[in-house]
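Everything below concerns the one structure shown next.
The complex is shown incomplete by one protein chain, all other protein chains being positioned as in the whole.
Naming follows writing order (A and B), and every chain is counted from residue 1.
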Amino acid sequence: MRFLDEFRAPDAAQGMIERIHRLAARCGDVTFMEVCGTHTMSVYRHGIRRLLPPNVRMLSGPGCPVCVTPNTFLDRAVALARLRHFIVATFGDMMRVPGSSSSLREEKAWGCDVRVVYSTLEALAIARENPTRQVVFLGVGFETTAPTIGAAILEARATHVRNFSVLSAAKLIPPAMAALVAHPALRIHGFLCPGHVSVVMGTEPYEFLARDHGVPCVVAGFEALDILQGIVMLLQQVVERRAEVEIAYRRVVSPRGNPAARRILGDVFEASDSTWRGLGVLPRSGLCIKPELRDHDAGRFEVDVEPTREQAGCDCGDVLRGIKTPFDCKLFGKVCTPDDPVGACMVSSEGTCAAAWRYGRDLE
Amino acid sequence: MGGTLNRRAPAILLDHGSGGRASRRLVEETILPHLRNTLLDRLDDAAVLSLDAARLAFTTDSYVVDPIFFPGGDIGMLAVHGTINDLAMSGARPVALSAGFILEEGLPLADLDRIVASMARAAANAGVPIVTGDTKVVARGAADKIFINTAGIGLVPPGVDISGHHGRPGDAVILSGPIAEHGVAILSKRAGLSFASSCKSDTAPLAALVADMLDACPAIHSLRDPTRGGLAATLNELASQSRVRIEIDEAVIPISDAAASACEMLGIDPLHLANEGVLVALVPCEHAAGVVNAMHANPLGRHARVIGKVLDGDPLVVMRTMVGGKRIVALPSGQPLPRIC
Partner (left out) sequence: MCLAVPMKVTSIQGDRARASLGDVEREIGIAMLPDVQVGDYVIVHAGFAIQHLDEQEALETLALFRGMAEVDDQDGRPS
């Protein structure tokens, strides 16, 4: 069994879609938010939106770490890349994101040493292979990725790789969900909760949404059938007037999560206030590297960073809050396209606007 | 490095070479405006010139792949097959090739020897001689090991008129074989993405396969080999040139388990990855079955199948997904990059 294709079986999908239509007939208009950007990508990749009944709307939330990273981080990364003895290592997702005046892919074109890696361990290997140069890894991600960043830092310390450091922009998802639910303009009838964040954190962080705000939550996986099942379970809660946190993604998510991963988080990071593009500063929503690991914190490098400029007319903030769809933004498809992205929502491979452009533009 | 924090003058980016939207813009905005003429503007894989009674196909291509030796082939083999294929995509019988080398100081002679030997074998196997060439050497750092340009000429048989502009509503979209093999083979060797894969480049000369297809149906409308930018780029080019809508079915697109697995792991769309031994054909629907049968008899076409159809409508490529949904297949914006998010 590959655990992939089986979860895309067309006949099972058909049955689930029919069930979604039957359940949807028993409730009014509902809006579910898929918090996680990977869910957004998967919904678009499989063309799921068009299969849903007209009264079931899927809204894309802020779970795209590249989208919510503000310009200041990109600008600092660019400034570090421009220093001659620095190597900037990054996940591919960050390469095309525009900062105030440049991007990493442009800096690479101009001769800066910027390298795409698939894993923090590859960045660590680059540091070992280049002992005279400082390797800075751009630590963007949520609770799924943060332990992989932490593990690399711990290994760097244990094996004395002094020239490896991380510029941390890791963020925590539950504070963002709390901020969304508190917003008066938002009307969400259910959350499709991030499957892999939950692998690490378990389900306890979402309890307050069901208990205090009466919003159904289902932790779903990422294959087509997983997402359809998540929608079925959300509709069932709505129809039965329940508000609980349920796990659909039972083959990897348990209520307790992954304690070893959380221990790594606790050893390396502490929570701090953090700026989210579109949501502003959310208290205790970011992860910064603990003082005792300062040697591996790239935030300690003094470097001239240009003053931050945010793009005028960009609606990324409202798109991330779910208040606007990409099609509501005046810049979408005209001034802002994947070739010439204005905001990170268009440039990130899983940004809501990029996904809408690639997969949904003319079909909406 | 360092210095000014102001936006610098526009410059070439790697994305401009990836066969996607950035490449198209580069050609349309920077190159074509200077060079316009009716033949060039068609932007087919080869130009077909009428000389007396003959129609001559003429094409050129440059090869800069890194690494220069990869599973299933090398840059030399690619250079021979690639240009033969560009001729074949015009329906031409390849007649001869040229080969120009730009060599970086410090390239081991053994590597050059291996590459040229490979080119000789590829040319001999395909029956297309390399009849002229050139060699230049540049200082260390001014080129990356070796760059190869090959140009080719071929003869287009009478009655054959193939172009990206000739697709028509009702045509069947035929794909000759599994996608993404070459792209994954190259990715597996890229530093920072190390993974072991059984994928080998599918580089192969397609002229004989095309000849078999033309025997079955001389009136094939369009042929194109989906190299850089992948099937997504090629279908979008055809839709755009022919001004038609193309619809394909994800469930029938052949891809090996190995290539599919690698793409899943890296988060890369297999439709964006290069192929070097595969072609797409737009064929009048009444001839589709005959063409596919003819392809099955050729080793390079044994997995050939109809993957979609051409429809009336604004240029767009739409795919029916495995679960019955629909999504747009857009022109890739630039280089395929692995993602973790």
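Everything below uses one rule, namely that contacts are C-beta pairs under 8 Å (C-beta built on N, C-alpha and C of every residue); 3 or more make two chains touch, one makes a residue touch a chain.
This is a predicted model, so every value here is computed, not measured.
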Option from A:197, A:316, A:331 or A:346 whose C-beta touches the chain left out: A:197
Touch with the omitted chain, as defined above, among A:72, A:103 or A:144: A:144
Residues from subunit A at the interface with the omitted partner, ascending: 1-4, 6-7, 9, 11-12, 14-16, 19, 22-23, 36-38, 63-65, 91, 118-122, 141-142, 144-145, 147-148, 151, 154-155, 194-197, 199-200, 222, 225, 229, 232, 236, 239, 250-253, 258, 260-261, 264, 350
Sites on subunit B contacted by the missing partner chain, in the whole complex: 194-199, 256-258, 260-262, 264-265, 267, 339-341
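Rule of thumb we're sticking to: only the chains that are shown with their structure count from here on.
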Sites on subunit B touched by subunit A in the complex: 1-3, 5-8, 11-15, 21-22, 25, 191-194, 251, 261, 264, 266-267, 314, 316, 318-328, 330, 333-334, 337-341
Touching residues (chain side subunit A, partner subunit B) in the complex: 2, 4, 8, 10, 13-14, 17, 37-38, 44-51, 64-66, 82-84, 89, 91-93, 95-96, 101-102, 105-106, 108-112, 115-119, 122, 126, 140-141, 145, 224-225, 228, 304, 306, 338-339, 348-350, 357-363
